[in-house]
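Only one protein chain is missing from this complex, and each of the others stays in its spot.
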Amino acid sequence: MSLDFEKEVADVEAKIAEFKTQNPEPTGVLVKELNRLETERSDMLKKIYASLTPWQTVQVARHPERPLIRDFIQGICSEFIELHGDRLFGDDHGMIGGFAMIDDHRVMIIGQQKGKDLEEKIKCNFGQACPEGYRKALRLMKLAEKFNLPVITFIDTPGAFPGRDAEERGQAEAIARNLLEMSALKTPIIALVTGEGGSGGAIGIGVGDIVLMLSNAVYSVISPEGCASILWRDGTKADEAANALKITSKSILQLKIIDEIIPEPVGGAHRDYAGTMKATKKVLLKHITTLKKITPRKLSSRRFEKFAAMGRFK
Amino acid sequence: MSLDFEKEVADVEAKIAEFKTQNPEPTGVLVKELNRLETERSDMLKKIYASLTPWQTVQVARHPERPLIRDFIQGICSEFIELHGDRLFGDDHGMIGGFAMIDDHRVMIIGQQKGKDLEEKIKCNFGQACPEGYRKALRLMKLAEKFNLPVITFIDTPGAFPGRDAEERGQAEAIARNLLEMSALKTPIIALVTGEGGSGGAIGIGVGDIVLMLSNAVYSVISPEGCASILWRDGTKADEAANALKITSKSILQLKIIDEIIPEPVGGAHRDYAGTMKATKKVLLKHITTLKKITPRKLSSRRFEKFAAMGRFK
Amino acid sequence: MAWFHKSKEAAPKSEAPKKEDIWTQCPACKAHIYKEEWDRNLKVCDRCHFHERLTWEERANLLMDEGTFVEICPKVSWNDPLKFSDSKGPYAEKAIENCAKTGMKESVAVGSGKIKGIKTSMAIMDFRFMGGSLASGTGEKILLGALYAIKHKQPYIIISASGGARMHEGIVSLMQMPKTCAALAQLREANLPYISIMTDPTTGGVSASFAMVGDIHIAEPRSLIGFAGRRVIEETIKQKLPDDFQTAEYLVEHGFVDMIVHRKDMREMLFKILKYAGCR
Partner (left out) sequence: MAWFHKSKEAAPKSEAPKKEDIWTQCPACKAHIYKEEWDRNLKVCDRCHFHERLTWEERANLLMDEGTFVEICPKVSWNDPLKFSDSKGPYAEKAIENCAKTGMKESVAVGSGKIKGIKTSMAIMDFRFMGGSLASGTGEKILLGALYAIKHKQPYIIISASGGARMHEGIVSLMQMPKTCAALAQLREANLPYISIMTDPTTGGVSASFAMVGDIHIAEPRSLIGFAGRRVIEETIKQKLPDDFQTAEYLVEHGFVDMIVHRKDMREMLFKILKYAGCR
């Protein structure tokens, strides 16, 4: 699937595909021609992705083929032992977690899973977690604290689920509780926005010592569509809202809300899983190593100072 | 309402009522006659209640007019500020709690409410608490710990609610969690079985530094009916089971499971609320005063030792 | 009861009082009510028990011993980190207007005072300032209130009245959720009581942060309390929601609010609870 603004890339890609069909085993000048086409494609992608508008970035961040937490786990971890349930009400498939091994580091991984096919998407509520999801996340964080494991959260959600049941079971309380407990947790926390960092649903697992974003991820207090329909009284003004809200990784880094951007391969994470995993793993390992050297008490007081400073001006 | 084995008392009581109707303002010999009747009634009750069988005691403990936790609160406390909800799922009317004042002691009171009329009984699930009830109880105990308030639990339940929803929301987990947390709570806990101490549903709020029973209360691992139908394969053998299970306050004291029996007025708590309240208040005050002098850390380690010793023989 | 101290700038005496000076109308049931009665009733409708929104000064007067409430960070003000503009113009202009309208610099007043002699820190949100929205200045002030409480070993009371995060400050406003909760974690670490009072409305990012992590949760009758908006939920589940959905009473039944307290009883209740919390 290619996005609106990738039309010309799609044309070249069609050409490449046709060329490959006609020349299954190209030699000599044909190899050169294929290389030319692929360079053309790559240059186009580079150019397009170098100057994505915020609204285009939203579309990349929401791309149906964008890697999800389970892809990251598979690509980064040599072992994953999934843990289920909040010990209170249920097991939220939209929020998963478990023990994992990254190189020789044992960690706790937690994050939203949007789902790949329709069946999984429905099972996962499209990555919109319910209170039991946030409570499962908290339980696993507390377990990580007890076991001295760093926590890594993968954030990718349109928002917390806005359903009647979710509301009745305390969506607000569950997110609020996580914010409070995460700020005081005595083990390292790394939060990484991989796709959509949607509002309270994102920050509900986003209180990290280090907060990262993939370069084409977005992070916002409200969806551009939602903002547009409230402040522009016109849901189609999402592109304007996306501009105004400053939701791209570059803007968020400038606002000092995140610590670092993980650059995606040319053409976005969905075009190159292996490259995305490699880049992500490298950055995660760097921070795990550094954070592990800090005492738990020092960590939580630093984390408090970090968030206390957000939005403190002059 | 009079119980089966109180038939002859009921006859005298009927006589007294008739006498009073015929002699609204008795004088002289009539006063003497009334006194005689009332003494007869009182002697009968004393005699009957001095030698209740365990199964008869069960009936007294379950008496529909037996004082419930709300009666105790009204009779003992000069103030009650009810607190609601488990902050997770709901507010269980079968388990109530809140701040209360007994003389000049501020305490946290928690316990099952069975309900008086049918409407209230249904609302309270007949005193059979759900997981949210046990979780509300735990929340209030943790609050009491933070605020340095002694906890007093009033136990009166046929058992935890055996419903499908209760099971699905973790009846087992909720009770287990309370047992663990109560054993470690750093504030005094007094547990008082006022009526039916029904199995896991009772012990779920029953882990006290001091455990008390009203004299006609019962405390059992299973209802006599349940035991009879399993071990005698005959539910009607409840009286035999009640005997064998040793569920009366006297037996339980002998087994060193409780610390003290609070004597009920002649004829049972349901015949004399004021007397019951007075006796209960006196004993509670004594223990509150004593327990308040012990440091929180010492308290929880003593509580551990107390329960660790239960069922340790030779 | 006269918790509402007289306004300092009394209306200039004119010959004959105007109709709107004598009568007011309940916004909920539309009943016509004597203004004097309305004020005596602390802006609660006798007919339908609707609790009208109050200004922060009215709340402070209602709850605090007369003249004891002193702001601790009156200079902390709104910010415009995004240089935000929407279809109606720049956020900065709107904020300046709101300052002029309310005499506030942000959507919350934070200070310290006494409730029947008990010293307490208190943050009072004011819906008049941009719908009580949570923005960087709001978060900073709520945090400073917590730190003040810790420093002076006081309890902390926050009175919420907010539609949620202020979009105009984008991600910075979202970060006020963890920021305020982190401050409350510090308060907890210091073992100090925190009472959250939810008034109409307490929704969105405010309900999902500091409002929902109190030791005690009190709500005013019939307040709207919830995370997602009713319309969004109805669109999601394709169902009509019950009328009492997200009311204070509904929240009690679902386990998230300890008690509903009428405005006229709030001061006394706070005093009692603070006593149970060991404050003096």
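To keep things simple, chains are lettered A, B and C as they appear, and every chain counts its residues starting from 1.
Simple rule for what comes next: a contact is a pair of C-beta atoms (placed from the backbone, for glycine too) under 8 Å apart; a residue touches a chain by one contact, two chains touch by 3 or more.
From a predicted model like this one, the values you see are computed outputs, not experimental measurements.
> Any idea which chains on screen the missing one touches?
A, B
> Kindly state which of the options B:I81, B:V221, B:V266 or B:L285 is in contact with the chain not pictured.
Only one listed residue reaches the unshown chain, and that is B:V221.
> So one chain is hidden, and I want to know which residue out of A:F89, A:F126, A:Y219 or A:F307 touches that hidden chain in the complete assembly.
In the full complex, the listed residue that touches the missing chain is A:F89.
> Considering the whole complex rather than only what is displayed, give the residues of chain A touching the chain that is not shown.
With respect to the unshown chain, the touching residues of chain A are 79, 81-91, 99, 106, 132, 136, 143, 146-149.
> Name, in rising order, the residues on chain B that touch the hidden chain in the full complex.
Touch with the absent chain occurs at residues 160-164, 166-173, 175-177, 179-184, 199-200, 203-204, 206-207, 219-222, 227, 230-234, 237, 241, 244-247, 252, 255, 257, 303-304, 307-308, 310-313.
Heads up, the rule we're going with is that only the chains that are shown with their structure count from here on.
> Which chain would you call central, comparing Cα centres to the global Cα centre?
It is chain C that sits nearest the middle.
> On a C-alpha centroid basis, what's the spacing between chain B and chain C, in Å?
Centre separation, chain B to chain C: 42 Å.
> Chain A to chain C: how many Å between their CA centres?
Those two chain centres are 34 Å apart.
> Per the centroid of Cα atoms for each chain, what is the distance between chain A and chain B, given in Å?
Chain centroid spacing, chain A to chain B, equals 54 Å.
> Tell me, which residues of chain A touch at least two other chains?
169-170, 173
> What parts of chain C, by residue number, touch at least two of the other chains?
Correct list: 254-256.
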